[in-house]
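A single protein chain has been omitted; all remaining protein chains appear in their positions.
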Amino acid sequence: MPEQAGLFDGVFARGGADTSDRAWLQAMLDTEAALVRALEKAGLAPAGAGAAVTAAAVAGNFDLADLGRQAAFTGNPVPALVRALATIVPETAAGVVHHGATSQDIIDTAAMLLARQALAAAAADLAAAADAAARLAAAHRDTVMIGRTLLQQAVPVTFGLVAAGWLTALDEAGAGLARLTAGRLAVQFGGAAGTLAPLAADGPRVAGLLAAELGLAEPVLPWHTDRLRIVEIAGGCAGAAAALGKIARDVTLLAQNEVGEVGEAAAGELESGGSTRRGGSSAMPHKHNPVAAVSVLGCTRRVPGLVAILAAAAEQEHQRAAGAWHAEWQPLADLLQLTGSAAAWGADMLAGLTVEAEQMRANLAATGGLPLAERVTGLLAPGLGRIAAHDLVAQASAQAVKAGVPLRDVLLDVPELRSRLDAAGVTPEEIGAALDPAAYLGAAGQFVDAALAAHGRT
Amino acid sequence: MPEQAGLFDGVFARGGADTSDRAWLQAMLDTEAALVRALEKAGLAPAGAGAAVTAAAVAGNFDLADLGRQAAFTGNPVPALVRALATIVPETAAGVVHHGATSQDIIDTAAMLLARQALAAAAADLAAAADAAARLAAAHRDTVMIGRTLLQQAVPVTFGLVAAGWLTALDEAGAGLARLTAGRLAVQFGGAAGTLAPLAADGPRVAGLLAAELGLAEPVLPWHTDRLRIVEIAGGCAGAAAALGKIARDVTLLAQNEVGEVGEAAAGELESGGSTRRGGSSAMPHKHNPVAAVSVLGCTRRVPGLVAILAAAAEQEHQRAAGAWHAEWQPLADLLQLTGSAAAWGADMLAGLTVEAEQMRANLAATGGLPLAERVTGLLAPGLGRIAAHDLVAQASAQAVKAGVPLRDVLLDVPELRSRLDAAGVTPEEIGAALDPAAYLGAAGQFVDAALAAHGRT
Amino acid sequence: MPEQAGLFDGVFARGGADTSDRAWLQAMLDTEAALVRALEKAGLAPAGAGAAVTAAAVAGNFDLADLGRQAAFTGNPVPALVRALATIVPETAAGVVHHGATSQDIIDTAAMLLARQALAAAAADLAAAADAAARLAAAHRDTVMIGRTLLQQAVPVTFGLVAAGWLTALDEAGAGLARLTAGRLAVQFGGAAGTLAPLAADGPRVAGLLAAELGLAEPVLPWHTDRLRIVEIAGGCAGAAAALGKIARDVTLLAQNEVGEVGEAAAGELESGGSTRRGGSSAMPHKHNPVAAVSVLGCTRRVPGLVAILAAAAEQEHQRAAGAWHAEWQPLADLLQLTGSAAAWGADMLAGLTVEAEQMRANLAATGGLPLAERVTGLLAPGLGRIAAHDLVAQASAQAVKAGVPLRDVLLDVPELRSRLDAAGVTPEEIGAALDPAAYLGAAGQFVDAALAAHGRT
Partner (left out) sequence: MPEQAGLFDGVFARGGADTSDRAWLQAMLDTEAALVRALEKAGLAPAGAGAAVTAAAVAGNFDLADLGRQAAFTGNPVPALVRALATIVPETAAGVVHHGATSQDIIDTAAMLLARQALAAAAADLAAAADAAARLAAAHRDTVMIGRTLLQQAVPVTFGLVAAGWLTALDEAGAGLARLTAGRLAVQFGGAAGTLAPLAADGPRVAGLLAAELGLAEPVLPWHTDRLRIVEIAGGCAGAAAALGKIARDVTLLAQNEVGEVGEAAAGELESGGSTRRGGSSAMPHKHNPVAAVSVLGCTRRVPGLVAILAAAAEQEHQRAAGAWHAEWQPLADLLQLTGSAAAWGADMLAGLTVEAEQMRANLAATGGLPLAERVTGLLAPGLGRIAAHDLVAQASAQAVKAGVPLRDVLLDVPELRSRLDAAGVTPEEIGAALDPAAYLGAAGQFVDAALAAHGRT
């Protein structure tokens, strides 16, 4: 959590991602310092200038609030920052501070540094979440539960398959972030309009040195008006949020008291010197809120709108946009922070998830075998003919629903039906086998194995 | 600008709206204090409890960052705030702190208080912007300029009409905010699930007293899961942003060097002890950036995505949502702040707008009369017949475009055309009159007058 | 449902709203015809021209697909439509077709006509939904159920209160639509750049006559570049969708098999000549999907993004936007259609909702009285002291949760606890009363009555 903790940070700024204003400021300073070092290496700055500026370029040396106020004069805080930086370094170094650069170079490159830090934190938490999902999938490979479509009970699945679906989504979303980090975080350095004119023929060389100093990629040409990188980061965050939000939604639904198939760990976190149980409620001792899942959703629900802001902001005029560029800064920071927070909550949620296999069995049993009606039809068809078999089972199912008893009981206990089963040569044991959910799981186990194998390769 | 100034606040937190975390905290405390006063008035709290809690309920008495951290335990900062508040008031008062309320009551009501403050600030700046637009409309009621459609020169308008369009949009957007403030900012007070059960039959009476204490409306019933108010606030902000963004877009376009029809005032704002001209550039002395217009756009471009977040968050489950409610807090605050900042920048932009009537005339003259070609057709039709008139003017227009000379010159100087004009009995003076843009303005003046009259009634 | 039914219209185009391309075309034609009638009334068109154009202005007379193709030449279909219309009316009328107007006048005014029709349909269905909610609220004013926060059981509410919350949301959303329809649907008529120059001094008079012909409001001045009306329509739709989406979300949750507190009516709709039960599944006879609720959510989930598109599109350049205007057409139509469809589904959903009061009682009983623990504390406090009372109840609650038995049983059956109750002078009858959910409903009934009264005033 960043130093400048906010009132809602416990929910929205969990995990290691830090895109606070202080982090922004430091990233801008890191860029300015790296530029002077690059200029020095290129022979365009006095010896020692790089080290001198690097030593001074520490956020704590600057009055963030004052820089913020001065942003009103030029529309961004960099000019004031450059002046302030130049005043605290030796005069020889002062002359090369910001040389060749424009405000956008500093802010865009700083944004890439923020993104790298935040995406790394998010990726680590996604990986931790995936590991936890993998453990769940392996442990519950064969734990039978009812599958639900449109929020209605449908046919049996396994909790292992559910967790394997979560796992694959997390792994694939993580791969998306890795792809971004590996290839799309590039230095922006173009000067006032992208030509690096003040550096004459040295521009590209300095750009390369700057990229090396910062460990960022060097783009084909300055990307100040090509915002694809920002849009791609937004897309990567949307992917991570998609995976996390789906899982958290499932957890909140499975954790409903009436369902009771999973729960969040209560322990593990205590307030300093106190006894606050996470998810607890002093007024309602029975309450055990799935705070991690709720927090994931609180974060992920904010992602789509932020993505839309960044996608719309990509329409930028000429060599620097009149507003659309500015509109990116805070939404990008928010998006990275929220994605990181959602990932951190997600890892925590999955690591502590309790699985109530007994309750899963109970909920499945409560369906009374109806999800397997079509299997009974298949069993009866050879003896009765397809149509008669279908009608018989439909009739039995309707009776079971009406009476609220298991399908098996209707089939075996209603004399008229039982006699027809007998006539078809179908035994009660065969009926029982057909109505065994554990025998109607298709490829669930194979899919779990495939997801675990794919996870092993990440 | 709020006390906790951020690095980009100069752009995004201009004006009087304050939705900072500190403002949130104070609004929550104001709600808690008002509740105890209401309870006291209802005879449900000891005498003096209201005053005691009110005295203690000052943001500065609390560790905002620590409350933020504790929000992780319950998903919001209120429980920690209530504990902290209870420890610093007399024991008799402590027992009634938060009585009957749930966290959502405090946060939702605090959001209404924030909204009231922020919307008032925004409305005041919208009104100031409208007044400035009205001055421009009146002063330039008859200042002719070229109208532009699809970014191409079309037919003449007046700058007064342009400003009148801005004016009406500002007035109508302001009316939207006023409607919200007058009728839709309501207290939320329902207790754990909306029944106010701990207060038994006293609930509605306390709710009424609480509303009165805070000067908020009393809703038909608690609105904890009916988020229409939030959606309406978002809609009001979107309306204000729509008006402001359109004007700022026009200003950036009209202020282009190649157009040069308006400019932003350079003066008026100086950094403390310095000489920074707003919109200036130390490296480029000719540069005079329309910083206010750019900042308006920087704010307004972030509005649609935030509106989408709030609209989507309205789908809230049962008696309190698992994530969707949480997802509202910061986007709502951001939306209010950005709307207020855009309005403040907009008022500043319009109050200082310089209008270059001479340049407007020059740009219009550069069209060479072509926008008025259809009028010449009408002039010639009685003498030549409609079709021949059309063909003649089309031919002349094509020649004018090709040669880059005014249509008038072609009509009068090309012998073949001139002879046909003569034959039609049309004089050079009549041609000149038909090509006078100031005589082809239709109802522009009437529309300006109507807009000013409507503004006078606001 | 529109004539040009699409593959997904059963879900997304239910109800009376029609914003199909054919409806667009007819609305454009209605506008062109009304303009000629207005011109005729103003003495600017030959007698009979209005009637002649009105007779010809029927969508079926035009090749919609061809108009669509020709839209590529000018960026919109109106110029081709005007040419086509002019060719099928008498020559005297042809000369005044579209006189004074520009394409935007026709499309914007047509959009208002579409909006009026669609909003009326949506409002009627919202009203029907509200009536159904009112019936539920009245019928179940005192039907006790468990309230749920963060998808966890919390404290008792009534289903009447739940339905009253739905009701108030529907009524207030409907009021929002009514306000739009009554005051904000205005004719757009400004000519090429908003001056109505071709009509000289007659412009405003014709505009007034046109407004009267169409039954639309007359704006202060042409609104071609002030998109507040579009943003307001979007806001109104977002409000309606917010109300409907929340209700549908509740219905899907309450209809879960494990909850079983409400269900959608199965009957009422049969495919022509067939036997398809809505929500049924041929393969799974037990399945009874809440298709109406699912369809509401399918519609409402698309609303926020469309609202964002329209809000962003409001930033329009000069006298006609280069793209932003065009970007409004289909999203506006989609938004109106989806809102109407959601409202129609919502009315259907609520009219047929079955309420399982017995299951509500069962689910509430399953909480074992824990939601009322704080009431027991209040009962014991006078005798035991507040702190000892709290500790006793907390201990008892923990045992009840652990043992899975009702709190009452623990309190009365565990000798150690029972003896302390006796010591405090609290009788089993008093304990039972304190644990009666029906006695802990606070103002639920009053709130239901207030919502019904407010509904009666709509």
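Labels for the chains are A, B and C, by order of writing; each one numbers its residues from 1.
The rule we apply is simple: a contact is a pair of C-beta atoms (placed from the backbone, for glycine too) under 8 Å apart; a residue touches a chain by one contact, two chains touch by 3 or more.
Every value quoted in this text rests on a predicted model; they were computed, and no experiment measured them.
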Selected from B:A55, B:A201, B:A365 or B:A398 as touching the chain missing from the view: B:A398
Listed residues C:P290, C:P406 or C:P437, member touching the removed chain: C:P290
Selected residue (touches chain absent from view) among B:A255, B:V296 or B:L411: B:A255
Residue among C:G10, C:P90, C:G183 or C:P382 that touches the chain left out of view: C:G10
Hidden partner chain, touching residue among B:D18, B:E213, B:E232 or B:E374: B:E374
Sole contact to the chain not displayed, among A:A217, A:A314 or A:A357: A:A314
Residues belonging to chain B that touch the chain removed from view: 148-155, 252-253, 255-259, 283-290, 294, 304-305, 308, 312, 363, 366-368, 370-371, 373-374, 393-394, 397-398, 401
Residue numbers in chain C that touch the chain omitted from display: 1, 4-12, 14, 21, 24-25, 64-77, 79-80, 192, 248, 252, 269, 271, 276-284, 289-291, 293-302, 304-309, 312-313, 322-327, 329-331, 334
Sites on chain A contacted by the missing partner chain, in the whole complex: 75, 147-151, 154-158, 161, 164-165, 168-169, 172-173, 176, 191-201, 203-204, 219-223, 225-228, 231-232, 234-236, 238-239, 241-243, 245-246, 249-250, 253, 297, 300-301, 303-305, 307-309, 311-312, 314-322, 374, 440-444, 446-448, 450-451, 454
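The criterion applied here is as follows: only the chains that are shown with their structure count from here on.
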Furthest chain, CA centroid comparison against chain C: A
Centre distance in Å when chain B and chain C are each reduced to the mean of their C-alpha atoms: 26
Contacts with two or more other chains, residues of chain B listed in rising order: 75, 192, 297, 300-301, 304-305, 307-309, 312, 322
